[in-house]
Every structure is written in C-alpha cells, then in structure tokens.
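Only a portion of the chains appears, each positioned as in the full assembly.
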Amino acid sequence: MKSIYENEMKLEFISKSNNEAFARISVAAFAAQLDPTVEEISDIKTSVSEAVTNSIIHGYEDTEGIVKIICKIIGNSIIIEISDTGKGIENIEEAKKPLYTSKPNLERSGMGFTIMESFMDEMKIESILGIGTKVTMKKLIKKEEITDEDISKVLSQIGQKESNEN
Amino acid sequence: MNVNYEQKNKLLLLEITEEIDHHTSEKIRRRADNEITRYMPRKVIFDFSNVTFMDSAGIGVVLGRYKMIKMLGGTLELKNVSLNLKKIFEMSGITKICPTTIKQAI
C-alpha cells in the first residue's frame, strides 16, 4: 500500500530540560498520521528523547542554545532530524559504542545512541567540533490501511499513562 | 514518588509516578537516595506501574541506586515493568542483575 501522506514540520526550542517531554510528544503527534502501533510510537518517543537530551546536556552543556527538529513523512516512513549548534562530537565511532559516556558523573549510561540505533530503522550522526551535531533517524511504519479513527486512537494514546491515577 | 516502608521485613517500596527522562531523573534520584539512607532497608523495590515513559535516564537511576543499595548490603528489585521499559532494561543488562517482573495487562 502506498501512503497518501507527504508531510513536513520543523520545531525549534530552547535547550531546557523541561522541553524534553514536549519535544517527544510533538514528534509522536506528527508521526500519528502514519497510524503507528503503541510500540512504534514508544520507540519514536524514546529515540527523540535520547537525541534531544544529548543536545541539551552534551551539545550545549550548561549554556543556552536552540535545539531543532525536522520531521518528514515519505511514504510510510518518518524521517527525524535533530540538531544543535553546540560543541560537537570528537570521535563519533567511540560515542556510538554501548556504555560510552563522557558524563558518567551525571549517571549517564552511554546507551543513548545504542537505543536510537536499535529502536529506529536507520540512524546517522554528523558532527563537527565547535559547530554542532545532527542526528538523522528513520522509521518505517508497517501498516496496511489507515483510517481517521485509527489516527484518533493513536493521538489519544500519546502522552497517556497506561494506567489511570485519576 | 510514593514511599512505603515495612519495618518488619526492612522492605522499602518506591513507586515512581512520573515519566522518567533526564529532566525528571535528578529529582527521582535525590528522593530515592534520601529514603534509602533514611531507612537502610534490606530490600528495595522500584514499582514502575505508573511509569508510562522512560528513556536511558532510567538506566542511570536504577544502576546508581543498585550500586548504593549493594554497598549497604541490600538488594534491589524492579516490579510492574511495562514491555517498553523492559526493552530498555534488557539492553543495559539491568535485568541480569536485578530481579524484574512484568506488568500485567489490565
């Protein structure tokens, strides 16, 4: 089935940690038009959260900068580009290794890139020291048919607790 | 976070009620450490039934508490972990060192 959607959005926000939740919810709401499963939405939210957090704590460290997200829908895929103009990564191969972190003192686990790579279908890192970092991720949503009701259901799950507290 | 301490079994139950990301983890960590050093429990259980989102910040929170509790001679268990959270705990090897139970579908 060929998707009828071709769509694009751009999001920019200040590198404050309280924007992490807002950023992943926005991308998830945009992705909803592809009618992803609950698990696919969760994978996207987690990967976006990893990349946005990295821009905030590694890219900009304690300074204030702009995090930029570009999302594109092409066919049944969503492409998500998350970039900062922060300090950049010296050694990308090392950075991608599971458990490698430059901030163990912040209890970072070094699993961010590993999670993005495993939760998304493709991941690419581009970075120049002193200029900034861009992470591009792609996920194919494997769906047969999409209805507005399906999409309403997905939208209703975004940011929703799995069990109600009232 | 909801906190419950059973004196008899020296069991500290910490129920996390927030999404776990870098933004929220600092507070969760601080609160957990306070309760652990206050009660010196033999066993700590993190209950994740109300956690609807977690990224790798959750790994840091759990591993950090694991080390601390172990040093104090106690054990750590993870309870009511959803399938999405389980994927992340498994990738980091946490499920190999902490007994982990899955959340039942409602």
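For clarity, chains are labelled A and B in written order, and residue numbers in each chain start from 1.
Please note the rule applied: a residue touches a chain if its C-beta (ideal position, glycine included) is under 8 Å from a C-beta of that chain, and two chains touch if they have at least 3 such contacts.
Everything numeric here is computed off the predicted structure, so don't read it as measured data.
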Note down how many copies of every displayed chain the full complex holds, formula style. A x2, B x2
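Throughout what follows, only the chains that are shown with their structure count from here on.
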With chain centres defined as C-alpha means, what is the inter-centre distance between chain A and chain B in Å? 25
Spell out the part of chain B that touches chain A in their complex, as residue ranges. 17, 19, 21-23, 25, 29, 49-50, 52-57, 59-61, 63-64, 82-84, 87-88, 91-92, 103, 106
Chain B partner, complex, touching residues on chain A are 17-18, 20-21, 24, 39, 42, 45-46, 49-50, 53, 56-57, 98, 106-109, 111-112, 114-115, 118-119, 160-163, 165
